[in-house]
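Quick one: the structure is below, and I'll ask about it shortly.
Shown here: the complex without one of its protein chains, the others still in place.
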Amino acid sequence: MTADPSVTPSTLTLDNVRGWITSFHTLVTEQKAYLTELDSAIGDADHGTNLSRGMDAVATTLDGAAPAGIGELLKGVGMTLVSTVGGASGPLYGTFFLRFAASAGDAGTLDGEAVGTALTAGLAGVVARGKASVGDKTMVDALTPAVTAWGDAIDNGATLTDAATAARDAARLGSDSTMPLVARKGRASYLGERSAGHLDPGSVSTTLLFTALAQALP
Amino acid sequence: MTADPSVTPSTLTLDNVRGWITSFHTLVTEQKAYLTELDSAIGDADHGTNLSRGMDAVATTLDGAAPAGIGELLKGVGMTLVSTVGGASGPLYGTFFLRFAASAGDAGTLDGEAVGTALTAGLAGVVARGKASVGDKTMVDALTPAVTAWGDAIDNGATLTDAATAARDAARLGSDSTMPLVARKGRASYLGERSAGHLDPGSVSTTLLFTALAQALP
Amino acid sequence: MKKLINAADTVVADALLGIDAAHPALRVDHEHRIIYRADTARPNKVGLVSGGGSGHEPLHGGFVGFGMLDAACAGEMFTSPTPDQMFEATTTVDRGAGVLHIIKNYTGDVMNFEMAAEMAEADTGILVESVVTHDDVAVQDSLYTAGRRGVGVTVFVEKIAGAAAEQGRDLRSVAALARRVSDSGRSMGVALTSGTVPAVGKPTFDLPDDQMELGVGIHGEPGRERVPLAGAAQIADRLLEPILADLDFTRSGTIVMLNGLGGSPLIELYVMYAEVKKILDRAGVDVARSLVGNYITSLDMAGCSVTLLAADDELITLWDAPVETPGLRWGR
Partner (left out) sequence: MKKLINAADTVVADALLGIDAAHPALRVDHEHRIIYRADTARPNKVGLVSGGGSGHEPLHGGFVGFGMLDAACAGEMFTSPTPDQMFEATTTVDRGAGVLHIIKNYTGDVMNFEMAAEMAEADTGILVESVVTHDDVAVQDSLYTAGRRGVGVTVFVEKIAGAAAEQGRDLRSVAALARRVSDSGRSMGVALTSGTVPAVGKPTFDLPDDQMELGVGIHGEPGRERVPLAGAAQIADRLLEPILADLDFTRSGTIVMLNGLGGSPLIELYVMYAEVKKILDRAGVDVARSLVGNYITSLDMAGCSVTLLAADDELITLWDAPVETPGLRWGR
């Protein structure tokens, strides 16, 4: 991370994006066992293993790569996730980054609005792929409010840092809201009523994604 | 059992033989778990199950049967054991009774010497079938001294009752002597040195056989 | 955890080495973790590609060969393979007649195969059709959920669609047939113990010594209910009751599979099959063909599942057609 922490950024730079991915990798590594534990309650006990396998591969790919723009960088992230994670989260996180990348194009920096547009594109990709709505007890329950919170903050003139913090908090609230829900999508849905009373693992990893973004925009 | 206990018998009658088999059945049933436990230490944990399955079948067969002589009765016992026990002990106990029966022929009673001849024939059958010698840690280690003790007692003018007691005691001593031995025949031989320190299960059931004979000749 | 493995994270790669070494009729692409037929199918044969998480052997790799699959993609343990694997397999087996993807209904599998199909059609123009199996009656079916899990009927789909492809039918016809098979099968399983995923190192779920999990999934997903351990006859009853309630199996012949989940010995599977057969006889179900053994497993889970397929003469003829794979072989 070469971003100068003393300056409040007004755009998301290539370095910020690299920092975002690096922080996400660190957080996923730290929380790997926890994510898997959550998945063992209502899934198949592999969400942490899956995502950390993918982010390890992303780190290896990024190491030494010199992408020209944000789009190129995040396309690499998305493709790596798609080809190494498997399971449900692979195509979903992969699609999120691929759509984000396509929206970012070859820009070297993105302003708050452009980031909002890219996040929205990522969310749309996840929904198109997984066909989940808010309330189905999936990562969409964290992703949707986070993307909305970012947009609202930017519309209200917030800094990128504040927008990221708001998105992170919204993701966490959204994730917490999955606790009482009965799952309607993904593996947890096989449990019916018995899926209630547990956090959705994918919504927790999505919170990590926005925690990482906030860390990269100090 | 219709033998009159107040009379010291000088011959083994058909009723005595029936009593012998009945007592053996009772003893095997009582000691079933113990025999299997002995077999689980150095065999495959089925000697009690095998023998009690066989003696149950013998009891069913004998029930209501009216064999004309000792030979006919014990031939039935031997054939039933052969066709219901399986494993090593089935052919061995089966052969023992079949040879005893052949020696007894259609006699209705046997004197001490004739019993000795029949026991010797039974032992010879076991040895011919299993090719074990004394010291190989098998039922032969109990059977051989028991048969010898019977013969010696009769030669010395003992009553059948005393001969049976002597045979029983000799069987028990022979069985005890298997404890330190390394098995050279049967399943226990696979253990090599590790078979030492355990009683041979078949020698213990053979002691029951002579205990039953002593009980039938009170 | 006691397993015949080198390390938790090399199990899939190591097993693929073993499959490669054991079966000269198969060819393994270790980089992409794809099991292929070693021979080349003839031009214009529709290609059949399946795949899924590992840990269900012989499914799917054991069903690659003449008369069944052309390729199977192996995912991580209990984790769907990735789209690049299915893309690679699809482009490799296409002989000009297009490729059928056979997918068990799990969100991950469906999405990964979907991306692969999009890639294949966009990048290469290869026609791809897919069939998603969804036969597990333990799961409530509804438009608002992920639907039923795909389990045992997948074996029937792979065999019967494989026979049709071998006969030279075109992609649409093979896909339609595969969907018909998929729709005509129902399954239900029971676990006596949980399997252990090597990377996790302990059983996926705890099951008391006196209980069993009725309606368990092949990844150890909890089932319909946890009930007291029962005898084979009662277990057979509780497996068949929801199957027979869900579909009428008295109107045609039925192909039955009594499948072991990996940790139960064959003698127990035969005991179970005897009970299943008694119930089917009483229910007027005519068993035309049967399979007893381990076909779609869940690592070392003790337990079994039953799959019934309502099979008309066409399906039975295709079932009887020659097949030569490690897992199913007859007629050659």
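So that you can tell them apart, the chains are marked A, B and C in the order they are listed, and the count of residues begins at 1 in each.
Rule of thumb we're sticking to: a contact is a pair of C-beta atoms (placed from the backbone, for glycine too) under 8 Å apart; a residue touches a chain by one contact, two chains touch by 3 or more.
Because the structure is predicted, anything quoted here is derived from the model rather than measured.
K.L.:
Identify the visible chains that the left-out chain touches across the whole complex.
P.N.:
The omitted chain makes contact with B, C across the full complex.
K.L.:
Tell me which stretches of chain C touch the chain missing from the display.
P.N.:
Output for chain C: 2-7, 11, 14-22, 54-55, 57-58, 62, 192-193, 195, 209, 212, 229, 231-233, 235, 258, 262-275, 277, 287, 290-292, 294, 297, 299-300, 302-304, 324, 329-332.
K.L.:
Could you list which residues of chain B touch the chain missing from the display?
P.N.:
Within chain B, the residues touching the omitted chain are 36, 40, 44-46, 49-50, 53, 82-92, 94-95, 129-130, 184-187, 189-192, 194.
By definition in this document, only the chains that are shown with their structure count from here on.
K.L.:
How would one label the connectivity among the chains shown: line, ring, star, complete, or other?
P.N.:
Chain contacts: none of line, ring, star or complete; other.
K.L.:
Could you pull out the chain whose C-alpha mean position is farthest off from that of chain A?
P.N.:
Between chain A and the rest, the longest centre separation is with B.
K.L.:
Counting in whole Å, what is the centre-to-centre distance of chain A and chain B, each centre being its mean C-alpha position?
P.N.:
The answer is 79 Å.
K.L.:
For chain A and chain C, let me know how many angstrom lie between their CA-based centres, rounded off.
P.N.:
33
K.L.:
Which chain C residues reach two or more other chains?
P.N.:
In chain C, no residue touches at least two other chains, as defined above.
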